[in-house]
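What you see is the complex with one protein chain gone and the rest in place.
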Amino acid sequence: MRYLPLTQADRAEMRAVIGVGDVDALYADVPAELPLAPSLDLPRAKSEMDVERLLGEMARRNVPASRAPFFIGAGAYKHHIPATVDHLVQRSEFLTSYTPYQPEIAQGTLQYLFEFQTQVAMLTGMEIANASMYDGSTACAEAALMAHRITKRRKAVLSGGLHPHYAEVLRTISHFAGDEIVALAPDVRAREDIAAMIDDSVSCVIVQTPDVFGNLRDLASLSEACHRRGALLIAAFTEVVSLGLVTPPGEMGADIVVGEGQSLGNPLSFGGPYLGLLATRQAYLRQTPGRLIGETVDAEGRRGYVATLSAREQHIRRDKATSNICTNSNLCALAFSIHLSLLGEAGLRRLARANHASAVDLVDRLAGVAGVETLNESFFNEFTLRVPRDAAGLVEDMAEAGVLAGVPVSRLLPDAGLDDLVIVACTEVDTVEDREAFIAALRGAL
Amino acid sequence: MSGERYTKDHDFLRVEGDAAIVGITDFAQAQLGDIVFVELPAPGKRVAKGEQLATIESVKAASEVYAPVSGEVLEVNAALEAAPAKVNEDPLGEGWLVKLRVTDAAELEELMDEDAYRAFLESEG
Partner (left out) sequence: MLDHKEDLAVGTFSGNRGLDQEEPPIFEIGRPETSGVDMEEPAHFEPRLGGLERERPIGLPGVSEPEAMRHYVRLSRKNYSIDAGLYPLGSCTMKHNPRLNEKMARLEGFADIHPLQPQSTAPGALALMEELSRWLLALTGMSAIALSPKAGAHGELCGLMAIEAALEARGEAETRKTILIPQSAHGTNPASAALLGFRPRAIEAGADGVVSEEAVAKELGPDVAAIMLTNPNTCGLFERNVVAIARRVHEAGGYFYCDGANFNAIAAIARPGDMGVDAMHLNLHKTFSTPHGGGGPGSGPVVLSERLAPFAPVPFLSRDGETIRLVEHREGAQSFGRLTAFHGQFGSFVRALAYILSHGSDGLAQASRDAVLSANYLRAALRDVMTQPFGDRACMHEVLFDDAFLEGTGVTTLDFAKAMIDEGYHPMTIYFPLVVHGAMLIEPTESESKRSLDLFVATLRDLVASAKRGETDRFTRAPRLAPRRRLDETAAARKPVLRWSGA
């Protein structure tokens, strides 16, 4: 077996040193009633070539985003990733290191995480950020738990524009943790009155912008309404590229900002691994979940970095920890950080404008298609389209015609009676020809 | 009654008039190592004996301080927010944590005096 360096002779010598004749003697503590090394009805070892063949066949049965005009978003986005990013994240020292438990020989990881925290804080307009969570949805749930600890209240109000998966994750964890959730009805046109839901028992209000239907939301007055009642405003996003062009939640009074960072540096990969972002105020430092990296000096006075404030975390605080998270998304954070360093402020703003321009162009073209209606007054790179038939069938038909057109709302909200809506995302990878193909396929499927 | 009284959790209590100063012992601070943060209760808070009063964090540990007697928090050592190291340097003096109004003086009798605490430390090895 190509991954196992021990030879039969090595094994025999090692057994002799240990003093056992058979390696299975080392399993003597396994109760006798258990079958040891049971014969499993599973295939035997395969060569590298055979594994490639087998998995290659599976991969070829899928339609990748790069092989079709592609307009699917709703929480994960197709963007171009510079070749440098993927090369660098495959450096042995990044890819095959563990959590930085020994800072003297993990400065590479610790410094890039410190840079990542700074970039996330800057982007969101917040004071501090942590070293990542699993993904946007779990970051969102952790933010609610964090707000409950800060306010000592246990009720979260969810906007009807929050991604339904995020709302479901919150509902699931709240149910078991014994916390209360008030979820507003799906809010396709961003017209809900969330402020009316805030009373003195509310811990936090969770609002997404751009929301799942693509609408941009001004959070300034809502944050004031929250703060008047002692509640926190949690702002969520699923498309981090939007922050290159729109006012960040931190400038609108958000207390905790969470989001999905996949768009920068990370491939679609059928849903994971992705990158949870969490940023907040310095005052809430000790209630923050997850790892935090801080700057310090070494014994020679040289600048260096360490994982800090660990007394919040499960390995020290155990049942009183701020979260149970241990492994997070460091390598995804590295990809994000490299991509963002390459873009820089100028590049990110240009990328964001290209995304917005692409969506604006498609919306303008759709105005000429009879029977369909774009529902958004504002949007970044994603919007919701009403179509005169069931959207799921329409998307299937357009896929048949070679266009991956968007996400039918019924896929996310099967019982909401919104079966005629489809969420359409445009990014910098779409060409004019792609958008023309979209219109043509749409006309064909109506 | 004067002088320090001690608990088996290595906290001390020093009666000053009808109030009592609460902190951790020199043994406790040495066990914790460099203290980096102290979380103190809000003045006015009432605590029952054995209830959590404060949390002390070092780099590698966190430790709860429980009220050695029942009482009401009169004052906390606000200087620790900027200088938690005072707990290491002078735990019985400048590193005190909380000033309590003792509500049940009888509970004071249940604590160890210095000799008893010394013996307790030795028995703990």
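Should a chain be cited, it is by its letter among A and B, assigned in written order, with residues numbered from 1 in that chain.
The working rule: contacts are C-beta pairs under 8 Å (C-beta built on N, C-alpha and C of every residue); 3 or more make two chains touch, one makes a residue touch a chain.
Just so it is clear, the structure is predicted and the values come from calculations on it, not from any experiment.
Peer 1: Mind giving the shown chains that are in contact with the missing chain?
Peer 2: Contacts of the unshown chain, counting the full complex: A, B.
Peer 1: Would you indicate which residue among A:143, A:222, A:235 or A:395 is in contact with the undisplayed chain?
Peer 2: A:395
Peer 1: Tell me which stretches of subunit B touch the chain missing from the display.
Peer 2: Against the missing chain, subunit B presents residues 34, 36-37, 57, 59-60, 84-85.
Criterion: only the chains that are shown with their structure count from here on.
Peer 1: Which residues of subunit B touch subunit A in their complex?
Peer 2: 36-37, 39, 57-62
Peer 1: Note which residues of subunit A are touching subunit B in the complex, please.
Peer 2: Result: residues 286, 310-311, 316-317, 320 of subunit A touch subunit B.
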